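Report on the structure given below.
The complex appears here minus one protein chain, its other protein chains still in place.
By letter and in written order, the chains are A and B; residue numbering begins at 1 in each of them.
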Amino acid sequence: MDLIWLIPLLPGLGALVNGLVGVRAFGKRTAGLVANAAMAAALALALYAFWQLLSLPADAREHTVRLAAWIPPIPLALGNGAIGGFTVPWGFRLDPLSGLMILVVTLVGFLIHVYSTGYMHGETRGAYARFFAYLNLFAFFMLVLVLGDNFLVMFVGWEGVGLCSYLLIGYYYEKQSASDAGKKAFIVNRIGDWGFIVGIFMVYGTFGTLDFRAVADAAGPMGVEAAGFGTLSIITLLLFIGATGKSAQIPLYVWLPDAMEGPTPVSALIHAATMVTAGVYMVGRNAVLFSHAPMTMEVVAVVGVATAFMAATIGLAQHDIKRVLAYSTVSQLGFMFIAMGVGAFAAGAFHLMTHAFFKALLFLCSGSVIHAMAGEQDMRRMGGLKPHLPITYATMLVGTLAIAGIPPLSGFFSKDEILYRAFLDHKVIWGVAVATALMTAFYMYRLMSLTFFGAYRGPAWEAHGGRADHGHAASGGGHGHGGGGWRGPHESPRSMTVPLQLLAVGAVLAGFVGVPAALGGGNAIEHFLEPSFVARTAAPPGATAPATHEARGLGEAAHAAESKGGEGTGHAAHLSRSAELGLMALSVLAGIVGIAAAYRIFVRAPEIAETLARRWSGAHRVLSNKYYVDELYGATVVAGTMGAARGLWAFDRSVVDGAVNGSGWLTVSSAWVSHALDKYIVDGLVNLVGAVLEAGSFVVRRVQTGLVQNYALVMLFGVFAFVSVYLFVR
Amino acid sequence: MITATHYLLLSVGLFSLGVIGVLTRRNIIIILMSIELMLNAVNINLVAFSHELQNVVGQAFAVFVIVIAAAEAAVGLGIILAFYRNKETVNIDEMNLLRW
Partner (left out) sequence: MAEAAAFYILAALILGFGVLVVTAKSAVHSVLFLVADFLCVAALYVTLQAEFLAVIQVMVYAGGIVVLYLFVVMLVNLKRPPDAQRDPRRLGRLGAVLAVAVMVELAAILAVGWSRPEGEAGALGPSNVAQVGRALYTDYLIPFELASILLLVAMIGAILLARREM
């Protein structure tokens, strides 16, 4: 476990090798091999570290490795240590939460690396190596983010993944829309990062340290800010702003759908499975802080549910297969924030993990579809692909069922846990969330229907080859997507289908680590993650709940305090088992209804969709235009910024430049005056002295005749004078 | 009776002769010889007082003066030789490079 710092470093080395050497020198095989080997090694190390973590007793599952001082103490300390004491180590901490995260990141990351070797093989050699360098770099930063033991190391990873996201979205930088999307992602993330970094400042200002464990332990005994809006509330709100930027929540979600301009494996890895969950992870990492700020929790939950609902509605009306998945991601992230907001940190992290599996799976499947359709992303031009892509179809169905929450797939367990906890917290949130779940099932099955069922609507291909779908694997990279010689939809090569199958297995099985008690499970993941979300310090006497809380009690701690902390654990009481099962059935029902409706509308009677769209044309237009949010932002923020920039430019040109030029003119004229003074007065004085001396020397130098005897004569004058004095004065 | 005053008057006369020689002659060798005359005048002075005071120290100093005179003559004549080799002259009026 002392080697956990190697886990991020290995992909970092891979990125270094590929980025510095590979781009110029490596063939595709070598570049892919380097990147995959780095990820495989990281995965192996992560598994080993996780196994070691599991072998520890539950309350000691925390291991910190401090590599070196990053910011050493400044020697010029003030007397009270107010300034010089600021130190930051390169510290990495393995605890249940980060252990889970490194497993997800390395496992999903590795599978996507493997997938990418197949998906990207149509690229040129340098671009191929560049892609893998970026992917490795991303893995490096993501692992730094989740392993960092303090805010600043996390922030390094945070910014690093943002950079990699930008690089990978804009991977096809020749494409205007891709580079625009990259810039959009970067700028929107900056807004969130502002909140994050100001939050970090406040954390340091409040606690005097940036170490997560120390902050949590210091915050543990503090009072819950139930009544007012205190320091912790402000800190957590700022941190949450950072999380909304990274995890694409309202109002900063707009970048994520555009991020689909990047290659599909990137969308799968970064914009679905890992990076966008960084915000969720960060909130979970600071669970102690958040649970002391119930008002912020309220905000988190509301933002989460609003995002989930809104993104789901938009997802209903999108035609681009990847955009549907992107809005689905935003929606699922909203679910995670609901979990965080209602205090179910473990449930949020659990959903994070299952989502990583099934959403990566769905994205990779969509990539496989796009690959098969030679770059076509519009679902209206697909359909009937099921016989052409049997493996993709099967795995994508698994993913769809998982996200729809059909038991016993992984999505069911995690989503149901969140819904249950939301129900305990607030019925309205629960209601909207269930509606969202229904819509999720609907639009996902709509996607399935439009893609795999019905009649083929895509472009015709030269029929002479017949079903040439396996020719791709045989030709071994003979054509890229969009290239000539497309011979119809075909199944993807092994390097792509094998990861799909593995992820499908993961999507099926990942949920079983968190089978709830109501179904006879032990909810192992909650017990496992719990130590990451609590302070080790005891709560003060005033806070009642933690004393009796059990595994899922911490959220209740906040809410108990929220309800004036009066009756201790009363509010956190569990529903009866039957009620819990009823809720479960309800959420399953929502999934089934959604699927059934989609099946009815899009498979059985496609004309219904047309009718509906026509009847609700206004709503449909609003949805397919994504609520005009981009236009709104364009009209307000972007236009405002541009206007302000233009104004500032004008100000700059007239006033600032004027001032600069004025001062320049002033300098020139004063220099001229100074020059004149210098020339006529200072130089004049100097020259005067020189002239006087010269003239004087003209007179005096005549004494220096060079005649030795005249000099001796002067001596004799001296003798004469002395003798005269002696003679006449004595 | 010959007193010390007589010797001193002789010394003054000889010294003044040397001074006149130094200041008026242009041949630098003769100037050096005039300096020897002046040194001799000093020696006469010293010996006269030695005699007057019946003290041998004056004679000892006269020995030192002779030493100085010998050294001065050696170095001075060496300089004159070197100068003559360069300038083909011993005229002190032509030795006036050290001027404006």
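Observations, loosely collected:
Everything below uses one rule, namely that a contact is a pair of C-beta atoms (placed from the backbone, for glycine too) under 8 Å apart; a residue touches a chain by one contact, two chains touch by 3 or more.
All figures in this text were calculated on a predicted structure; none of them were measured in a lab.
Touching the omitted chain from chain B are residues 1-2, 4-10, 12-27, 29-30, 32-34, 36-37, 40, 43-44, 47-57, 59-60, 62-64, 66-75, 77-82, 84-85, 88-91, 93-94, 96. Against the chain not shown here, chain A presents residues 705, 707, 709-710, 712-713, 716-717, 719-720, 723-724, 726-727.
In this text, only the chains that are shown with their structure count from here on.
In whole angstrom, the spacing between the mean C-alpha positions of chain A and chain B is 105.
Those residues of chain B whose C-beta lies close enough to touch chain A in the complex are 19, 22-24, 31, 92-93, 95-100. Taken in their complex, chain A has these residues touching chain B: 701-702, 704-709, 712-713, 716.
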